[in-house]
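I have a structure I would like to understand better, so I am pasting it below and will then ask my questions one at a time.
And now, chain A:
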Amino acid sequence: MFPVSFYQIAPVIALCASLLAVPLIAVSGRHPNLREFWTFAAAALKFAMVLSLTGWILAGNVITVDLINVLPDISIQLRVDSFGMVFALVSSFLWIAAALYTVGYMRGLAEHAQTRFFVCFALSLCATIGVAFSGNLLTMYLFYEMLSLSTYPLVAHHQDREGRGGARKYLTFLLGGSVGMVLPAMIILFSLSGNLDFADNIYGGIIPQGTGNLLVTILFVAFLFGFAKNGIMPMHAWLPGAMVAPTPVSALLHAVAVVKVGVFCTARVMLYIFGIDVMDELNLGVAAAYIVSFTIVTASIIALTKDNLKARLAYSTISQLSYIILGVALLTPSAVQGGLIHIVNHAFAKITLFFCAGAIYVASRKKNISEMSGLGRVMPFTFGAFALASLSMIGAPPVGGFITKWYLLVGALDAGQTAIILVLLASTMLNVAYFGPVTYKAFFGKPNDSISENPKIKEAPLIMLVPIVAAAIISVLLGIFPHIMMQFVRMVTT
Partner candidate 1 sequence: MTWDANLLWQFDMLILLMMVICAVAALSLKGLVSSAVVTGAYSFFTCLMWTHMMAVDVAFTEAAVGAAVSTVIIVATAQYINPWSKD
Partner candidate 2 sequence: MKPFARIILFLCAVMMLTATVDLPDWADPGSPASTHLSPGFIEQGYHETATPNVVTAVLADYRSYDTLFESVVVFAASLVVMLVLRRTSTGTSRIKHFRPKREGRDTILRGAAQSIIPVMQIFALYVLFHGHYSPGGGFQGGVIFGASFILLSLCYSLKFAMQRFKEKMVLICCACGALLYAGIGAVCLAMGWNFLGYAGLAGLLGVTDVMARSHGILAVEAGVGITVMAVMVSLYYDLASGGDMEEGL
Partner candidate 3 sequence: MMDQTPVFIIAIPLFASLLLTLIGPLGPRVAYGLLIGALSLSLGASLATMVRVVQTGQAIHYYMGDWLPPMGIELVIDHLSAAVLVMIGVCALLSGIYSMHTAGQDNHDRLNNYYALFSLLVTGLLGMASAGDVFNLYVLLEISALASYGLLARGGGKAYFATFKYLVMGTIGACFYLLGVGYIYIMTGSLNMADLADILSRESLQESVSIRIGFTLIILGIWTKMALFPLHAWLPNAYSRAGTATACLIAPLMTKVSVYIMLRMMFTVFSADYIFNQIAWSSLVIYMASAAVVLGMITAFAQRDMRKMLTYIIVAEIGYMTGGAWLANTAGYTGAVYHILADGLMTLSLFMAVGAIIYRTGDTSANAMQGIFRRMPITAAVFLIGAASIVGIPPTCGFFSKWYLLQGAVQAGAWIFVAALLIAGLMAAIIFFRLLEAAFFGNLDDEGLSVGHSAPHSGTGAVQMREAPLTMLVPLAVAGAALLGLGIYTNEVVTYLIRWSVPAGF
């Protein structure tokens, strides 16, 4: 179809699309429509590029592009494989959705410093694609750091005391984790193995034979907690704190870019640096599985206690992210597939939930769940989407989350970890417990005075509603037609 050289260029274009948009957005700050045009153009270009690669990757190819040789033995290298492709597809697609929604949100609230906002948004998407397409650990680290820094102004957007505290916590955890743990671990790894390239398959890893067990374990722990974006307790504390950001940012942080990058990096390192064999041999997988199980249950319980919708969603995110790592840590093919497909399922579901939270805020200025009683009657589309996404989180068929749960349960059975099965079931119950009431109250609760007496409250603007509904529908579609994404995920495990 295309000459091979196209496949060398496409990942670079996908990476740079948003980077090129940065100066354009910055320059056209005075003309909002033009500025938004650049965002959409870049997003569309990026998605098109990623999409154009799918066929080639599905055919079993792996693309590697060397960008710059920064160190004598390591280069900044892009590598497109099925694993990265899943993530790239999701994030580049959701950028379009998020961009649409953001325009509506920012204009709806007449936020300040919108240009800076869009610039940082574009930068963080560039970093996200960079992580998805990175060919070795150093490249991944580079984009990981870029993401941390470029999302800082987004988190601190409101520039008030809360925004500042949240952003400070955000950067402290992320930089602390990456500089304090990932960097030394990476260097020790480099000293051991002489390179940082990801292995060709998920079994072997690159750690040479004969490395001391203790050292491998230390490295594993450093990577597991060092990628603090993955929200494993106790490195999760930044996530609720970062809640203060505008909702599109929360959606980006908690559904697509940031946390998924954390999880993606963790999974990448587990599978392609350590390899299933090593993790199995040293029981690292089981250990990690129990660590994240604790996170799953604890975060869900905390979510129950939160009345602020976004805070509840944040703890839900912490819990759900650990599903992904749990799947990978169980080390059986089904579990790994379940974990990876959850990257997709959770992304769509959670972005829907956050979009809904934002839409509710724009329409009614309400943040707390207890105030939303009866709001569903006024905003049926929003809450309908919310209900669907909740189902995905809970894992009820036919929504995408079901697929995840299924594979995870099968994987846990394969691995013979009964305790993990119990954790999954308990978590499902907890999910029902904290998502159920929101939808129930919104539709069937008694509207309180502020809603019934205020005729101004109606659905959010169309430009916000479209992404919400689209994301919710895709969430359902992912449950009905899971095989599209599963193709990629299966390729990872074979």
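Keep in mind how these were chosen: all candidates are chains of the complex that A comes from, given by their letters.
Definition applied: contacts are C-beta pairs under 8 Å (C-beta built on N, C-alpha and C of every residue); 3 or more make two chains touch, one makes a residue touch a chain; residues count from 1.
The shown structure was predicted, so the numbers you read here are calculated from the model rather than taken from an experiment.
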Direct contact with chain A in this complex, candidates 1, 2 or 3: 3
Candidate 3 partner contacts - residues on chain A that touch it in the complex: 68-72, 75-76, 112-113, 138, 141-142, 145, 149, 153, 156, 159-161, 164, 167-168, 171, 175-176, 179-180, 183-184, 187-188, 190-191
